[in-house]
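Other chains dropped; remaining ones untouched in position.
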Amino acid sequence: MVPRYARPEMTAIWSAENRFRIWFEIEAHATDALAELGTVPKSAAKALWDWWATNPAIDVAAIDAIEAVTKHDVIAFLTWVAENVGDEARFMHQGMTSSDVLDTCLAVQLAQAADILLADLDALLEAIKRRAYEHKLTPTIGRSHGIHAEPVTFGLKLAEAYAEFSRCKLRLQAARAEIATCAISGAVGTFANIDPRVEAHVAAKLGLAIEPVSTQVIPRDRHAMFFAVLGVIASSIERLSVEVRHLQRTEVLEAEEYFSPGQKGSSAMPHKRNPILTENLTGLARVVRSAVTPAMENVALWHERDISHSSVERFIGPDATITLDFALGRLTGVVDKLLVYPERMQKNLDRMGGLVHSQRVLLALTQAGASREESYVLVQRNAMKVWESDGQLSLLELLKGDADVTAKLSADELTALFDLGYHLKHVDTIFDRVFGAA
Amino acid sequence: MVPRYARPEMTAIWSAENRFRIWFEIEAHATDALAELGTVPKSAAKALWDWWATNPAIDVAAIDAIEAVTKHDVIAFLTWVAENVGDEARFMHQGMTSSDVLDTCLAVQLAQAADILLADLDALLEAIKRRAYEHKLTPTIGRSHGIHAEPVTFGLKLAEAYAEFSRCKLRLQAARAEIATCAISGAVGTFANIDPRVEAHVAAKLGLAIEPVSTQVIPRDRHAMFFAVLGVIASSIERLSVEVRHLQRTEVLEAEEYFSPGQKGSSAMPHKRNPILTENLTGLARVVRSAVTPAMENVALWHERDISHSSVERFIGPDATITLDFALGRLTGVVDKLLVYPERMQKNLDRMGGLVHSQRVLLALTQAGASREESYVLVQRNAMKVWESDGQLSLLELLKGDADVTAKLSADELTALFDLGYHLKHVDTIFDRVFGAA
């Protein structure tokens, strides 16, 4: 976790205090269930909750000090609780194994993290939607291969982003459902020393599903899937960021990240306004994505479990979620405050001398009876002249002066083909598909 | 694609012939829709289908030869079709762009591939289930950290695998649904030159959903998700393979890959029976997983599209699906024919002198009034002696001889604690969770 790329709410999920609070709740709910089953005295559960009701501070340093001796984190925690609760605490953790606590806790943390990320996605989607409708009909050039193609609108670009992040949301909802399971099944998952009803009780209390079959640990294919989804979301962040970076290039300048009055772009070149937020997001996407492979390497634990996954998760658990949360928040800000320059979009759209209408002419020639190959030649020979003039010549004028063309299409017909509205007639259709019909 | 790790059905999906067949169907269905809309003559569509009804051979070499000149694959294909169909073919591809064909074709191929993989998963699940029930109550030692822990059954190990691959199946079904979209939206996705109803028609005919908003291409987050799921499945294959490899180790030998009579394990050491299939699967898992990162790097295409994804997909499309299909098939064979040695499992289970029952004793001591810490000490001091004897001493006998222990638990009570059935009492519960109640 790098503090400059972290927000407090998500960071708090990964604090020692939050972890220990979750541990306590797991243990105490389990003790409730054990008491209900008659395995331990009801007074034991009551003692735990009575102490908890005092809202005790979690003394992380004290627990760490105990761990330094026992070299075992859960035992250290239980010892600390026992020091506070007293003799009744000995019934706690009855029949459970450390991983019951650790893995269920991780499930809670990842579910909490997913909830924040889902809210982040909602905020991002809202910002995108607002700007999409704002620029629904703002014409701009569509580019393939970085080369001018045909007109689109800036709203369509954002509609695409909206659809993409909507898919990301669905994926994250599925991944959250997968990860949110509770395992309290004992040393090798057989429930030998603990009744399955304890697991069911704790799961219900924590809003988790039960893990159908565990092997001391919750199987890591669930986590691999979770981090893979984060990696896909990061890749979508990269895509929109790269779009902004392209639009802000000096020669393009169709949009810019918001530039605050006090901000200095460069220590040397005071005129510079750099797309540093989206460049930063491009890098953060690489960081989030780097969690995917180790998460997949974590799946093949030996036999009923080894502990190689644990150190990996201590990194990628916080890093991937905190960084993604920050990145989603930053991207939302970029979209929300993006400076959009419709005039420059129009200027760029016009700069190629009408080449963007070439395909429509091609089709019209075909409709007018020319073969596809012939039409292609007619368009291309005029298009090339415009291209080589760097847009100083007009495709429309050249076509009007090409006798082979005018043999098929009149000047008026040609003029009608150079109509921008032709390209925008289905924007409503697409918006309805993406945002839902009004 | 490496031929030795490829099966014909999946390989055929990626053949040039299959690709061209799909291209034709897309073009011909689109022409139908265009004819219905009055954009092109109905005779054009009829001409295409009439020719197709003759079941013409796809002359890949001829198409390639045309491409060598045009340097454009779709134009080459259209030219070849036109050579065969005649003049009516000029109406084909009206208003479409190459990517409409290419991306929709890729969607069809990935959906076809997913269908095979889903069938593979079904076969694997069936094999696992059969063996799981066969060994539902075959006791074996559960191991954490590679160290003996407590008893499980071999059927439980397989139930875990069944649950894991069942999750893989659900993920793949979701990924298939995501990837199976049709985009026929023209040069930059605006439908400027083609009515959205064409897309809807082709989608329906090919069993695809429409792509809500495309930008010449289908957005690559869909593909990233698809390959990520393949990577997770591969990781689960690795997990089960590593389990078999461990079980086949000389010192463990609880199970073995089937060894055919004519097979030679080593050119030098004729006695060797190596788990080469599961070692191979471990490697193939790495191969499939290696597709995930480039698929994610493909997401951030520039503006409305660049073509950097294309070369990546020419590799990972076939490689990841063909290799995963092969791997699933191979793993199914391994499971199906796995030699399982219950006697050896029992022998291994017994080799630690009863240490596997230590936790139960610990709990019983706690129940009998000892503190958790005291119980721990009592068990550990006896357990350590057994451990150091390499299982020659018996934990039960030592406990019976420890006065501090017998002060809490009688000899009979101790004996009762060393009962294997205690560990297996919830196997039915777990099987019901995994396979569904009878």
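Going in written order, the chains are labelled A and B, and every chain counts its residues from 1.
Keep in mind that, in the parts below, a residue touches a chain if its C-beta (ideal position, glycine included) is under 8 Å from a C-beta of that chain, and two chains touch if they have at least 3 such contacts.
Only a predicted model underlies this, so the values are computations on that prediction, with no experimental measurement involved.
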item: With 2 chains placed, the number the full structure-file assembly comprises; value: 4
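FYI, only the chains that are shown with their structure count from here on.
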item: Averaged-CA centre spacing for the pair chain B and chain A, given as whole angstrom; value: 24
item: Contact set on chain A toward chain B in their complex; value: 90, 94-95, 142-146, 149-152, 156-157, 159-160, 163-164, 167-168, 171, 174, 178, 186-193, 196, 210, 212-216, 219, 221-222, 224-225, 228-229, 231-232, 234-236, 238-239, 241-243, 246, 282, 285, 289, 292-293, 296-297, 299-307, 359-360, 363, 366, 371-372, 422-427, 429-430, 433-434
